[in-house]
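For reference, the structure discussed in these notes is given below.
Below is a slice of the complex: some chains, not all, each in place.
By letter and in written order, the chains are A and B; residue numbering begins at 1 in each of them.
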Amino acid sequence: DITKDLVYSLEDKLRFGQKMPLIVLTDNGSTDEDIPALSQAEAYGIDVVVIDHHYPGEVINGKAEVDEYVSGHVNPYLVGGDSNLTAGVLATEVARMINEEVTPEICHIPGIAVVGDHAKGKEVEEYIKIALKDLTEMSRKYGSGREYTVEDLHKIALCMDFEAFYLRFMNGRGVVEEILATNKREIHRHEKLIDILYERAMEMIDRQMKAVLPALKTEKLDNGIILSILNVEKYAHKFTFPAPGKTCGFAHDNIVQKYGEDKPIITIAYGPDFGVVRATDAVSEKFNFNLNLIVEQLIEEIPEASLDGGGHECAGSLKFVEGLRDRVLTRFIEIIKEMKC
Amino acid sequence: DITKDLVYSLEDKLRFGQKMPLIVLTDNGSTDEDIPALSQAEAYGIDVVVIDHHYPGEVINGKAEVDEYVSGHVNPYLVGGDSNLTAGVLATEVARMINEEVTPEICHIPGIAVVGDHAKGKEVEEYIKIALKDLTEMSRKYGSGREYTVEDLHKIALCMDFEAFYLRFMNGRGVVEEILATNKREIHRHEKLIDILYERAMEMIDRQMKAVLPALKTEKLDNGIILSILNVEKYAHKFTFPAPGKTCGFAHDNIVQKYGEDKPIITIAYGPDFGVVRATDAVSEKFNFNLNLIVEQLIEEIPEASLDGGGHECAGSLKFVEGLRDRVLTRFIEIIKEMKC
């Protein structure tokens, strides 16, 4: 975390006269929630650059609120774009601007990133094509000679999530490079590793789903929304992969597969002091569902829950104090029931 | 913790023939609870020096029970003093005895320490004066030129608590020095950092109080004591600043502000297997309240709770097994209700 990093940097500076490092935040840093940490870095005289695709709040003259605290800010929303150009895409393009020679090593990364984040759009399709072409060619030259498909990009993204769960705050240089296949002459080792990690990850997910699916309560509401509720505290394995957020996601995917992706489907997983929410695009398109707005409404209606949270329109989380959980969840479900097409 | 430190020291000794280090324990080490750890250090041939202001048990000929296990022991109680000369005061004075030249760098530390520990007395007033004079002068020369007040010392102490929560067992060299303003020619950076940290700390405390205060149950007992009870497990944010002890303290301060510092006020915050207690001096003065004696009584009356705890007369904690919580708390409250002026 940032405190730890700051401390180590300060120590190095004091002891060895080293310059303070440049901090590059990716996939977070654009929202006003990030301002406290950014202002702390500023106090130490550290430059921070943000590369993020989350909604940064209102953009005025190409600037968001956070721009006051950072030395650089890359975010599609600043120039009229949206979150479909994910952090992995942006970071790759920034790296290529700095040094174009790295292109062959990382040109397939955006394709993995967009598949992992369920992004959509024309650029997304292009990035996927680039990744498939590159990996297929490299596999032919240095690997097993397989034809890469979107399914393979999904596998790589899942393995990255799986390994990240175990790496936590370790930087994982070495393992991460193998998983992301940046060392293309060694792609045979990447392919073998992905096969093994994917099998392990799927075993862990199956184990979790075996516990979770029988406990999932699914109901078709009067307004047509298919709502599923899950107590992850009681019916999921804890402190293991997949964590509550992903567990909710996999349970949601399971329901979506059953009813169809075009149906309005919401899945809520909750623990003692948190909730995780996933919804299909149909809910946002037909019902104007926006998780961030509901969170704001709940903060106002139940201040004593000391709520925070949010995320994307159709995927995010809530945090509250344990004693107010039932009131928060009951009200949340009420709001969903009252939504109209 | 001590086991980890011992292990690393032993490794260094075995590998590089280094001498075992001298361990200096500050703000703990004086009570008989510390004897097990101290005797382990002794077994490895490590010298330990204790600088502490907690009550060390009965003092006979200037010696406490723990003196048998340590090479040096600084504690005001050994020479007829009390806990108002806090560990920060004592450590500063010891440092000055070893090397008087450090005085200009640390002469303001005792003032921060006594304010942070709510100490009282003539010496305390003197230390505060020294700190305010020094910091004001240094700010004029190297900083923002502000006039320091007791309120500023409170802010520095709070920022130190806040940062310590995130540092945990890291030593934090660099950050700690900035917060404590020991590098006086850089006091402008200290001032900027305190402003930012203080704002963050207060935001976190406000967030906690927003959750906690509506859940605080306050009652005026027949004997005149104003008793407040709080379930921090259910109505406070966990694993975040402020932790349960400080949360209880801030909630207590809130009640004290409402009724007046001269009133007998007790605040108890409890979790599944612990309790934290704060009381005004009026409770100890008028009702002979002494947390340590009540803990002893509970240990005797409810042995199956496997209780321990204590601390100062008016501030401390209890630890017990979860299943006996209700019996322990009910009896604790009974004892408070039975107390007489």
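Rule of thumb we're sticking to: contacts are C-beta pairs under 8 Å (C-beta built on N, C-alpha and C of every residue); 3 or more make two chains touch, one makes a residue touch a chain.
Because the structure is predicted, anything quoted here is derived from the model rather than measured.
Chemist: To what total copy number does the complex in this file extend, with 2 chains depicted?
Modeler: Shown in place are 2; the entire complex has 3 copies.
By our rule, only the chains that are shown with their structure count from here on.
Chemist: How much rotation, in degrees rounded to the nearest 5, is required to superimpose chain A onto chain B on the basis of Cα coordinates?
Modeler: Here the rotation carrying chain A onto chain B measures out at 120 degrees.
Chemist: Could you tell me the distance, in whole angstrom, between the mean C-alpha positions of chain A and chain B?
Modeler: Their C-alpha centroids are separated by 40 Å.
Chemist: Which positions of chain B touch chain A when the two form their complex?
Modeler: Touch residues, chain B against chain A: 163, 166-167, 170, 172-175, 177-178, 189, 192-193, 195-197, 199-200, 203, 207-208, 210-211, 214-215, 231, 233-238.
Chemist: Inside the complex, what are the residues of chain A that reach chain B?
Modeler: Residues in contact with chain B: 1, 3-4, 6-7, 10-11, 13-14, 36, 39-40, 42-45, 273, 303-306, 319, 321-324.
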